[in-house]
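A single protein chain has been omitted from the complex, and every remaining protein chain is retained in its original position.
A, B and C are the chain letters, set down in written order, and residue numbers restart from 1 in every chain.
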Amino acid sequence: MSTVAFIGLGNMGGPMAVNLIKAGFTVRVFDLVPAAMQALAEQGALTATSACGAAAGSDIVVTMLPAGKHVRSLYVGDADNKGLIDVVGKGTLLIDCSTIDADSARFVANHAADKGLEFIDAPVSGGTAGAAAGTLTFICGGTDNAFEQAQGVLTAMGANIFHAGGPGAGQVAKICNNMLLSVLMVATSESLQMGVDHGLDPKVLSDIMKVSSGGNWTLDKYNPCPGVMESVPSSNDYQGGFMVDLMVKDLGLSQEAALLSNSSTPMGALARSLYVNHARKGNGKRDFSSIFEQFAPSSSE
Amino acid sequence: MSTVAFIGLGNMGGPMAVNLIKAGFTVRVFDLVPAAMQALAEQGALTATSACGAAAGSDIVVTMLPAGKHVRSLYVGDADNKGLIDVVGKGTLLIDCSTIDADSARFVANHAADKGLEFIDAPVSGGTAGAAAGTLTFICGGTDNAFEQAQGVLTAMGANIFHAGGPGAGQVAKICNNMLLSVLMVATSESLQMGVDHGLDPKVLSDIMKVSSGGNWTLDKYNPCPGVMESVPSSNDYQGGFMVDLMVKDLGLSQEAALLSNSSTPMGALARSLYVNHARKGNGKRDFSSIFEQFAPSSSE
Amino acid sequence: MSTVAFIGLGNMGGPMAVNLIKAGFTVRVFDLVPAAMQALAEQGALTATSACGAAAGSDIVVTMLPAGKHVRSLYVGDADNKGLIDVVGKGTLLIDCSTIDADSARFVANHAADKGLEFIDAPVSGGTAGAAAGTLTFICGGTDNAFEQAQGVLTAMGANIFHAGGPGAGQVAKICNNMLLSVLMVATSESLQMGVDHGLDPKVLSDIMKVSSGGNWTLDKYNPCPGVMESVPSSNDYQGGFMVDLMVKDLGLSQEAALLSNSSTPMGALARSLYVNHARKGNGKRDFSSIFEQFAPSSSE
Partner (left out) sequence: MSTVAFIGLGNMGGPMAVNLIKAGFTVRVFDLVPAAMQALAEQGALTATSACGAAAGSDIVVTMLPAGKHVRSLYVGDADNKGLIDVVGKGTLLIDCSTIDADSARFVANHAADKGLEFIDAPVSGGTAGAAAGTLTFICGGTDNAFEQAQGVLTAMGANIFHAGGPGAGQVAKICNNMLLSVLMVATSESLQMGVDHGLDPKVLSDIMKVSSGGNWTLDKYNPCPGVMESVPSSNDYQGGFMVDLMVKDLGLSQEAALLSNSSTPMGALARSLYVNHARKGNGKRDFSSIFEQFAPSSSE
């Protein structure tokens, strides 16, 4: 089995690395937080004293970081620091699982290509539950060859592995999807609330729409109206799930992408503004389906 | 078998009445256009010289009309004319299949109830193809008793029969659904085009999103991007299907409903404005998925 | 001097009628609330026992009512009640100062014309302060002749008298204006807050924009950002001024008008949704410039 360097052991990265260990890979880890590394060591990982130290000599590098600037700087380095692409051996496959702007992904891919290395952008969805269960979805951008090579590692961590296109395409596809998701959530919320305002039962209305032409993922899996569906955040005071702050981040990335390509996204742009307002009213840490509350009368009304 | 009066024999009503005949009902028809009645007579319908003439003595009345004012006036009458509710016998079931404003549906239902009659608003979806095939979807508003009584007639014309709630609820549920559908269509269009603007293949992006959290009816059944899906209007120069003008009508009904209930529908309201602009640019008779073209560069660019 | 019947003596109508008395008109009043009539009687008005009683024999009728249905019913009557147009004498000028839907205004104007009477829709702006000071703005729809005849009465109550066009045009012009105003308020709020988010002083930014191409009425007279301008609602916790609930009403009228004429108003429709959400969060009785708070971080953030 190959040796995998895993860098970035947060809420997502930690359990992902554990699944690699379980699948039999030799895993070398690095994180700026020592406790995060220690937790992985207890699961059988080898620890390194730097990202470059973990990467050097590994067959595959997997990274999970907060933002594009971290990814750029880690892989490409700067005047004072070497980047991962300066230290890994020929033939090492680079896989970044962070959700970042497409431009940064292409920037790193280009620098990697200059050194003869393959780089895949492979942002994930599925949340911390999916990371622990090994059922994440990966949406990948990169060459066919790199995508094929990555199968072993990715299937050890996820259940659905998509190939969206060349470098950067994974990031683009993910933010297209998440932008669309945000609109589905807002539009489903406003439609359900309008039905409720006219005296309809939201469960009955949901049941009708989900098998009609209004059918969408939020009605199937994640109804935003409290009480309609069990075991979703809306029935648990919007706790857990996918935080408003994370949706705001992804909508920000979608708008960055729209600016880059001079695209018009009236629905996605509106969703972003509504979500930013929602976050600014103190809802950033609640599940993103709580946008439903913006349409419902406040309890004090 | 019961006798059914069918009033309004247009592109939808005509084939619906034919399916009632095929199912064994005695069908009395009326339409202001003689040729429309003649066509039904050739299929075995009895013709009447007025709507009231068709309705009087029938067990069930089915109507299919263009707008709320027609439905109000036909059922309730005015200073000069009797309404259907003045001429039908005790126990006659009234079923209006028109897509109209909820207020008019409730108005007629109330007047019918004053005379001890049951009225169901049962707007349909499925288009002329569904009307001919007998596979329409009916979304009904009315009492449980009326809904049960209507089963025989509705299943002769449709495949899915929903009970949304009391009087008017059928209309509300239908426009909630169609408002949501319009947003799905616009948001899917802008997401796909943004992907294309970044070099992605719209078919690949569609395949990814439809099984991800962006999944929705338009990706499953009605992709708006030319060439992605066979046998849908987008692959046939947006001919056939559900016309922009009809979506504009339904979005108008949705905004009327939002005004009545003082509801906020930012996405639906925006979709209406975009569709009105689209219609004003000469696209009213094209399929509603042609809104995709608003996001794509014009061919001359 | 002429005799004027004034019907509807609320917060606006009361002081308007007082100004007619002060200007020397003989004023006959009616209101469903006896105390409202009593207050006018103390100012020198004659009281009537019904609206028709006040109108019969008057030279001019002025009405100030809440909604289109009241105006229709008062002027045109119904099966059980006579309307004002049935009881007034030949040559009586009818002036409705209510803010209502254009369709109702045209409906009454048509019925009046059938009886040979002139009807003017003359909605006002300027609020209760303008009503008391006699500085209201009237935006009138009606014939040139009727507009000329109305000058005496209107100038006794207002400072600016506009003639927007034929019957209904006063209502249309007013809601076009108020729809535009709502967008100015929202857009100015979001622009100022974005400046503040970047560290700019909102007063400095306001001073720059108001003399630049972003200049608009809200920057000149009604800055929504607390502390920028003295003696406006934003510097008094958004008390007083023009209530959110009234803006929601006017935006509802604007959307009714847009539906009637099949017009596209993306900005106005979005403003309505934002204002409805704002009202639903308990802000209905606050000044409409409080929409600014939707863009600012909540104090607890």
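Observations on the structure shown:
Going forward, a contact is a pair of C-beta atoms (placed from the backbone, for glycine too) under 8 Å apart; a residue touches a chain by one contact, two chains touch by 3 or more.
As the structure is a prediction and not an experimental result, all values here were calculated from the model.
Of the options C:19, C:149 or C:178, the residue whose C-beta touches the omitted chain is C:178. Residue in contact with the omitted chain (choice from A:149, A:182, A:263 or A:294): A:263. Listed residues C:169, C:229, C:251 or C:279: the one in touch with the omitted chain is C:169. As for the chain not pictured, it touches chain C at residues 102, 125, 137, 139, 160, 162-166, 168-169, 172-173, 176-181, 183-184, 186-188, 190-195, 197-201, 204-205, 207-209, 211-217, 220-222, 254, 257-258, 260-268, 270-271, 274, 294-295.
Where chain B meets the omitted chain, the residues involved are 270, 277, 280-282, 294-298, 300-301. By the touch definition given at the top, chain A reaches the unshown chain through residues 248, 252, 255-256, 259, 262-266, 269-270, 272-274, 276-277, 279-280.
Rule of thumb we're sticking to: only the chains that are shown with their structure count from here on.
Between the two copies, chain B and chain C, the C-alpha superposition involves a rotation of 180 degrees in steps of 5. A separation of 51 Å divides the Cα centre of chain A from that of chain C. Centres computed as Cα averages put chain B at a distance of 38 Å from chain C. For chain B, residues that reach two or more other chains under the stated contact definition are 262-266, 270, 274.
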